[in-house]
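All protein chains but one are shown at their positions in the complex.
By letter and in written order, the chains are A, B and C; residue numbering begins at 1 in each of them.
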Amino acid sequence: MVHNFLYKRIAQFAETDMAGIVHFANYFRFMEEAEHAFWRSIGYSVVMEHAGLRIGFPRVKVECEYKSPLLFEESFCIRVIPGRIGEKSIRFSFEFVRSDETTLVATGTMTVVCVEFAASGEMKSMLIPSDIRAALEQ
Amino acid sequence: MVHNFLYKRIAQFAETDMAGIVHFANYFRFMEEAEHAFWRSIGYSVVMEHAGLRIGFPRVKVECEYKSPLLFEESFCIRVIPGRIGEKSIRFSFEFVRSDETTLVATGTMTVVCVEFAASGEMKSMLIPSDIRAALEQ
Amino acid sequence: MVHNFLYKRIAQFAETDMAGIVHFANYFRFMEEAEHAFWRSIGYSVVMEHAGLRIGFPRVKVECEYKSPLLFEESFCIRVIPGRIGEKSIRFSFEFVRSDETTLVATGTMTVVCVEFAASGEMKSMLIPSDIRAALEQ
Partner (left out) sequence: MVHNFLYKRIAQFAETDMAGIVHFANYFRFMEEAEHAFWRSIGYSVVMEHAGLRIGFPRVKVECEYKSPLLFEESFCIRVIPGRIGEKSIRFSFEFVRSDETTLVATGTMTVVCVEFAASGEMKSMLIPSDIRAALEQ
């Protein structure tokens, strides 16, 4: 695997809950933010026109394991690994690590499927275009 | 004013923050939820096809005053008052009250403008259709 | 399994994203809302004093599979199944179904661990108290 993309972030106040830690559902927003930053880093956007089609990557399966809670104003990194690239799908793996040390905060995965949006808004799965595949695999 | 719509709600865990109270920004989601429930109560939706047009009501100005914090699992009511109906805009007022007593939790307003969405997604303000106006003023 | 708790919900505007569907991360908020309603239905709260201890159930592993997207104002049900009750942990399973039909919208799981909060805010895992276990297993 060549790609080894790191996304840096700080935990915001609105992301905490009454237990005093970052609410667990926000980790999925963080993974998505990191994934989108990864797409930009290889010259794409997750929402794109491609050869006249409007394509996107909706999630079909996601998971997260929580190892160590994040506190307000803690900074952390998310490593984005496009680990398994199928014909129509990609499984991203994520590792959350504290910025200043090596504590593992969480790990997660998101499996996304390449779809074409019809004008009606309907989604239809499609083969990942070859240039996108090449950019992912380089 | 005839309308006097009440929307009931419970404060959810994910809506609290590390101060142990509902995060202030969520009150705007609550007002919007209450507004949309009000639209449904008079037979409309905030996202609608109307005479072949796709119309909506984006916000142009909103405000909220916080009087008494909401805690996890507290239930509360929001009174929705479509108080000022202009040619193209509506100013909704909101009162948040605890369900079991008469404590005022918060007050707010949202000024929304009637717009037509072009196929491109562009929004253009328009006169509030007369049947919608009639339903609001009845 | 005796418990078969259903939680009803409508998809709110603020929960949609620019793809016109409910954003995937919100499904975890929905599962948690449903779980908390389940706790209330058996006489407990997820945040509780118990025999002088402040106990809670932070998540250690969660996952969701998306089958059919939810649209604005669609109503749906979430079935909550406390499927695997260990010494210190519970694995809840969830099934999202459209209210008016039998379409499966999503399935998910959340594994939570019983912890005691110290005054410092630190969390320490503990055995699930026997009365809570009894209520879960009844």
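In this section, a residue touches a chain if its C-beta (ideal position, glycine included) is under 8 Å from a C-beta of that chain, and two chains touch if they have at least 3 such contacts.
The shown structure was predicted, so the numbers you read here are calculated from the model rather than taken from an experiment.
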Touched by the hidden chain, restricted to displayed chains: A, B, C
Chain not shown: contacting residue from B:42, B:62 or B:81: B:62
Touching the absent chain when the full complex is considered, from A:14, A:42 or A:60: A:14
Missing-partner contacts on chain C, residue numbers: 13-14, 16-18, 20-21, 23, 25, 72
In chain B, positions touching the absent partner: 18-21, 24-26, 28-29, 32, 47, 56, 58-66, 69, 117, 121, 123
Residues from chain A at the interface with the omitted partner, ascending: 12-14, 29, 32-33, 36, 40, 45-47, 72-73
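Here, only the chains that are shown with their structure count from here on.
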Fraction-based call for chain C against chain B, same above half, different below: same
Chain A and chain B: spacing of chain centres that average the CA atoms, whole Å: 33
Centroid spacing, where centroids are CA-atom means, of chain A and chain C in whole angstrom: 24
Centre-of-Cα separation between chain C and chain B, whole angstrom: 28
Residues of chain A whose C-beta touches two or more other chains: 18-21, 25
